[in-house]
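Here the structure is laid out as structure tokens; the discussion comes afterwards.
Removed from the display is one protein chain of the complex; every other protein chain stays in position.
Lettered A and B in written order, each chain numbered from 1.
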């Protein structure tokens, strides 16, 4: 294993192995309390996120290691115009592994190409957040004893929510997982997720605007926050934010074994009154996230770091012929960075930026 | 012991025990250097405070434990609208104990009701700051060998200064402590402190606007800062801030055993020229604060955490009938939080908000 940049690049065997390590950590925490003695994790949070940052830090401390880092871009060298590549090279002189959260999509990939220690993506803009998905999977696995044969409702912002797309991607590899997509029309799942994941992998799915319609059939209900920062129009946010609030009434007809998940922070998508229901698992999910990060750190420090290649064998690329126009892509700010697109469909001339995965034109 | 939210809820026996532990830590630091090995303290500082935060962190490190946390609200999830209750539940998955400083009064109480690990109040707005008071008491005890039979001058901002009110509350439980209240008329001690503490406990006290009048009688002189942020009118601040500056001249007639305290930071209330006087104890107070925090962490981690109840047996409460109108109370922002008032005087219909202690109407 090299760096952890997205969930798709992990094999099912690797995910299963991480979950087995996590289960063993939960069963025998003392066995791991010195596993990373003398090792240092750097947490590079260009965008604030208490929960994710502290989860990584607690994980490293529970392994006996220590932590350096920063919690916002303005206390970093980025404020002086330093590139992501240089930051990664510098941090490689200080730490044994690094976790990066960045507002620019693809920033952790740029870091991993320049680092000499493993890089974990702790969330890059609206792009990927693989350790959240690993926390989700472990929680489902611990509560249900399996990751196949499940009906999973996913509710809220299915258009902008990166955790949703990652979760669907991850579940697609397990057998007989049905997905119920619950959202207002304006926030429905994007077409490319339907085409490139749901249809391609042959997952059963259904779309609905009603949170109640399929409630009694769900094994898992994954609630998400409607994030103000993703909306171009604040009025659209205000009109929609109170839709789909989960209350004790709405889960009255649900299975007693249903598990309610949420990537947190919640604003009011789940009423506080649901918290004491045994089906509420979103705080267990927080704990599981810490354990999965422990498993991941252990795994990544097992072998010397192998720098990844930007170019996969057998794929075709277009270099510096077209430019990525996504303003949130790392290519929009990183100096002297080649614009590289992977050809995903040669016949129709479709290619995607290797950093942010947006389609090139 | 459960959580440490205010000084009033500690029994005198508990305070005395904490001081004995502190004295033992000072005498035998090596004995404690591994006492919290493998434990984590979370420092949640929604409002910056270098001194208090670093004191907690140094305390935990000196016990062999480790620290995670944040130092301002904008690098926390609160910026994304997360409630105090949810933050407390999340941090409980990462740490064994937490210290909270918050600009909202009652925030640490809300945290302790939702946490599954002990909570220490590191200052909640103008409300309470119990670990400062514990530092004050240890300093007086170490310098005088006792906490009774003392004449204590308290000078400066007696109206807004939370450390002053806490100190008076704490001293009220010891025998024969006389208090000299020194302040401009505009910043005099509030009536409710007179009624509910000084008179109720039968403490001797005298009020004066002159710092010199009782100087030769004082065993302790507690200076406080006139805090600009507490003043609605900046001109009132400018006119008063230079009153009551302590100089070598003013303490010339004081006892040689008098001890000068200050909660720090000072701006100019005590001239730098006083620092080399052997009676100046405000930097010893800083050291004592760290030791008391060590004693407190040790004590709180001794037994599994018991969640406190909002409702004390034998007391009467009013729930959601009236609303707390204090804009600095946690009830003004925390979602789905009941407004609860404790009836303190049934005859006159007096009740106080359980979070901020402001009187309800």
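Here is the rule we go by: contacts are C-beta pairs under 8 Å (C-beta built on N, C-alpha and C of every residue); 3 or more make two chains touch, one makes a residue touch a chain.
For clarity, every value in this text was computed on a predicted model and none was experimentally measured.
Note that of B:17, B:33 or B:209, the residue touching the chain absent from this view is B:33.
Remark: the omitted chain is touched by one listed residue; of A:4, A:58, A:85 or A:150 this is A:85. Here one chain is not drawn; of B:3, B:71 or B:224, the residue touching it is B:71.
When you scan B:190, B:248 or B:265 for touch with the missing chain, the hit is B:265. Residues 38, 40, 42, 66, 68-70, 74-77, 79-83, 85-87, 89-95, 335-336 of chain A touch the missing chain (whole complex, contact as defined above). Within chain B, the residues in touch with the undisplayed chain are 33, 45, 48-51, 54-55, 57-58, 61-62, 66-67, 71-72, 264-268, 271-273, 283, 286-287, 290.
Everything below uses one rule, namely that only the chains that are shown with their structure count from here on.
If you average the CA atoms of chain A and of chain B, the two centres end up 41 Å from each other.
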